[in-house]
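Only a single protein chain was left out; the remaining protein chains are all shown in position.
This part shows chain A:
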Amino acid sequence: MDVDPRQFDQVVVNDDDLHSVVLSYLVHNCYKETVESFTSCTEMKRPADCLEDMEKRKRIFRFALEGNALKAIELTQELAQDLLEKNPDLHFDLLSLHFVELICSRKCTEALEFAQSKLAPFGKVQKYVAKLEDFMALLAYEEPEKSPMFHLLSLEYRQHVTDSLNHAILENANLPSYSAMERLIQQATVVRQCLSQEQGKDAFSSFSLKDFLKS
């Protein structure tokens, strides 16, 4: 059973709310120019410093995604000094990105030295040991892409770390760390799931954004 589309018409959605949702998405992902044009078109108020912060975040974001973790770390320290200290997991992940870079460029000696100086200290804490072992294992393979840990070299992993970094920076600046759009979609999906659990299976199909937008 699907919801009758006519019921949607009864819910009034405020324009301002819609604008906020879009804006938050744009800000979250650092689309600076788009933010500028969007805010001027809709005559919305822009928080001060917003553009500058976004620009900085964007650069950090980019470096991390490319794998230039050291630069990303440097800029993050400039932006918010104690951020990485407060988020050791993130710090470790960023350092590991650099390690992976070195491995991929086949610079084993450097990689080993980097690991010994920067990553090893994390090994004193139990929860990092398994992660550390995963990364160290990459050293054993002349072709790390063929090792069991090949996923650590992938773009998905870098994106995952970059997203975490983004969240951390936003949180630090007291901005929401998730964009409203993302949250709304998550909400709709979860509510659907709960409803179908209550009504018994097949009462509601799982929420699919694609299908929903087509309907």
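Keep in mind that, in the parts below, contacts are C-beta pairs under 8 Å (C-beta built on N, C-alpha and C of every residue); 3 or more make two chains touch, one makes a residue touch a chain; residues count from 1.
By definition in this document, contacts and distances are computed from a predicted model.
The UniProt record for the undisplayed chain lists the protein name "CTLH domain-containing protein", from the options "CTLH domain-containing protein", "Proteasome subunit beta", "Tetraspanin" or "Kynurenine--oxoglutarate transaminase 3".
Considering the whole complex, the residue from A:V12, A:C41 or A:A140 that touches the absent chain is A:A140. From the set A:K45, A:K124 or A:K214, the residue in touch with the chain omitted from the display is A:K124, counting the whole complex. Chain A residues in contact with the hidden partner, per the touch definition given at the top, are 108-109, 112, 115-116, 119-121, 123-126, 129, 132-134, 136-142, 148.
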